[in-house]
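Quick one: the structure is below, questions incoming.
A single protein chain has been removed from this complex, and every other one stays in its place.
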Amino acid sequence: MDIADEQGHETPVLRQGRPSQLPSVLEKLPLPNVVLATTETVLNWARSRSTWPLTYGLACCAIEMMATGMPQHDMGRFGVELFRPSPRQADLMIVSGTVSLKMGPRLRRLWEQMAVPKWVIAMGDCATSGGEFWDSYHTVQGVDTIVPVDVYVPGCPPRPEALLDGVMRLREKIQKAGFYRPVELDGPSVEAIMGLAEEGGGES
Amino acid sequence: MRPLISVARRPTPDSRLVAAAEIVRGHLGPRLLSISYQAGDILCLEVDRSDLLATATFLRDAPELRFDFLSCVSGVDMVSHMLVVYHLHSLSNRLTAQLKVKADAREPVVDSVSAIWPTANWHEREAFDMLGIQFNGHPNLERLLLVEGFVGYPLRRNYQLPRRRWPHGRMVEEGGPVDERS
Amino acid sequence: MSEAEILPGQTEDGSLPSVFTEEFSLNLGPQHPSTHGVLRLLVRLSGEIVVDCKPYLGYLHRGVEKILENRTYMQGIRYVDQFDYVSGMLNEHSYVGAVERLMQLEVPRRAEYLRVVVDELSRICSHLVAIGTALLDLGAWTPITYCFRDREEILDLFEELCGSRLNFNYHRVGGVLFDLPEGWVAKCLSFLARFERSLDELEEFVNGNELFIARLVGVGVITPEMGIAYGISGPSIRGSGVNFDIRTYRPYSVYTELGFEPQLATAGDCFARYLVRMAEMRESVRMVRRALEGLPEGPVRARMPHYLLPPKGETYFSIESSKGELGVYLISDGTANPYRVKVRPPSFVNLQILPELVKGQKVADIVAILGSIDVVMGEVDR
Partner (left out) sequence: MLPQDYFWGYAFVAIFLLVGVLFAFIAIMMSRVLGPRSTGGDKLRSYESGEVPIGPAWVQFPVHYYVFALLFVVFDVEAIFFLIWANSFRRLGLAGLVEMAVFALVLLGGLVYAWKKGVLKWT
């Protein structure tokens, strides 16, 4: 899966300045309070304003993610309100922290178990590219080798405002995304990608 | 380059530590390979691998010593030999001791003290996981931290970290983790 | 009765026991809201009662001890912050203290006082997160918002002091990096005054609340002998009445001058550990206030060569981090990189007692006990 999202839409250069209140694709009709829009726009508008994250705190970035969720910075203002523990009910996976070799297959499994449409934010340097553990023997060098990532948030740990900026960019990306075609999850298993022994069913 | 900082002055060890040293020297006698003080407040002992368990039980049960708190078990690869270092606290007498045991560099085997101090269980499993030190008598000596299929013992000196470069943002891994032995 | 026909759990003479129940194994796995990070507990249950609990670690193992061997002492301070990422300053103090002890270096008194100030503030942050998440796991959403509100104020103070909220990189071998900026002391003292009122607020939430008393009192009792045998340190052991606090056991820095007294409780259950943490936060506030009032003048860092070469040798230095005794066994071979840095993380050792405490308890109590032992996975997996 290349960096651009599934429909092949290149992420357009994001307009700086105040995000428009009304997505520009809506047509204003002369009738009062009547707006015409395609289903796709309405769906994306709804999806982008309520991406529920998965409680997926790994390391120090998890504490900053919690701080972003708390009243001072309040991610909830942007719809990223409820931290869903189960991937079945989460739309957004914020990978916050270092992904070790042992955690890689689990991360891929959690991502596969999430319901489509789903998005991934790689929070912090360790998730983006292995960060300061660039020469560690037990760290995955960047989450995008395991799961397709939509937004990268740099920083170690990124300030809550940086994560909020990441959420805003994800919003604009979702708003512009086309219709979400079903995702086929074949392809090599994570263990094969990471060259580890095929993980058995765990000890009983 | 001569270090600019004042060379370490040998602080004099306090009296209770010296008394404890006498008791240990009295009990162990010839089996005590070396005894010294580290910065004046840690009693450093070294014993042979064979009488590690005897020394450990003595240090814990001797009424004057009572080193009942095992703080840390560390494995160190000194290339010529493997070193297992135990740090002990005595809560009642406020003393700290360090017990060193040497083991063979290729196949290190040491007796497990988890029977004496249960806290040693995970410390020893981690030393086994990282350095390959076998602990006889350990309840379940298996991998603790590394991933299931990991090859090699990372903390050994001959284990090189992977050398990675990022030309044009794509990672190139030149020398992978190198461990001649396994 | 040949071997094949005997059903599992069936007695020899073939009769089924009166009520035949099977055990059920469950993964409180790496991604779980109550495991405070990536800890996996393979729990075997019979109904609701825990029969056996097996922790699996390593999901956040990054090989920092090996990386430290390939970094100079100065670069290593950066990595030591990642161990207990809710109280960064204390990790740095242990690593830097070990190097200073190896070099028998005299740190200026002002630097020692500043270290006490930032360490105790970092301890307050850690306890706030510990208590907040422990209560959150029991289902209380409000206390954690109060805890994080106070923690944000401390993080603002830290950011003003050393520019970062979590990975401070503030300690240096021989002292600290920056002196206090203008007006920082006044801001800190006003925060301490407000903080003591919000501590009373927090106590109003929890101490009288019979829900927490029902969930925490008498659950996960650690007896003093069991605690010492398992090497438990920090608030977890002081909750059982054992007076083991490195600040008084092997005094370092200027804690003796500031008149520090360890906080103890006797019951040894989850509630006692919570009480010890609350009392320690009040003690930390006193420490910071006394240190700020008696702040001596002078340099903030000893005169150090640019290229640090500690002498050959080994040392073991431990401090009292918010979770317990954080020890660093440092071996140096005279070069710019440490030969071996073995860290004794308190969470790693305190976690060992979890299977003992959890056997026979209910599933819901695992969460309460784990919250009271206060484990941070960065320190457990290193």
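Just so it is clear, A, B and C label the chains in written order, and each chain counts residues from 1 on its own.
Convention: a contact is a pair of C-beta atoms (placed from the backbone, for glycine too) under 8 Å apart; a residue touches a chain by one contact, two chains touch by 3 or more.
Just so it is clear, the model here is predicted, and its values are computed rather than measured.
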{"item": "Contact list for the unshown chain, restricted to visible chains", "value": "A, C"}
{"item": "Absent-chain contact - pick from C:46, C:70 or C:142", "value": "C:46"}
{"item": "Contact residue for the chain not shown (choose from A:80, A:94 or A:110)", "value": "A:110"}
{"item": "Sites on chain A contacted by the missing partner chain, in the whole complex", "value": "39, 43, 86-88, 106-110, 112-113, 115-117, 180-186, 199-204"}
{"item": "Chain C residues touching the omitted chain (full complex)", "value": "19-32, 40, 42, 46-49"}
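We take it that only the chains that are shown with their structure count from here on.
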{"item": "Chain centre separation (chain B, chain C; CA means) in Å", "value": "23"}
{"item": "Between chain C and chain A, distance of the C-alpha-averaged centres to the nearest whole Å", "value": "30"}
{"item": "Multi-partner residues of chain A (at least 2 other chains)", "value": "100, 102, 135-138"}
{"item": "Per-residue multi-chain contacts in chain C, two or more chains", "value": "58, 61, 63, 66-67, 70, 381"}
{"item": "Interfacial residue positions of chain B with respect to chain A in the complex", "value": "146-150, 154, 159, 161-164, 166, 171, 177"}
{"item": "Chain A partner contacts - residues on chain C that touch it in the complex", "value": "25, 27, 29-33, 37-38, 42, 58-64, 66-67, 70, 78-79, 81-82, 85-86, 129, 144-145, 148-149, 151-152, 155, 165-167, 377-378, 381"}
{"item": "Complex contacts: residues of chain C adjacent to chain B", "value": "57-58, 61, 63, 65-67, 70, 101-105, 228-231, 233, 242, 244, 249-250, 304-305, 307, 309-311, 313-316, 318, 325, 327, 329, 331, 340, 342, 344, 348-349, 351-352, 381-382"}
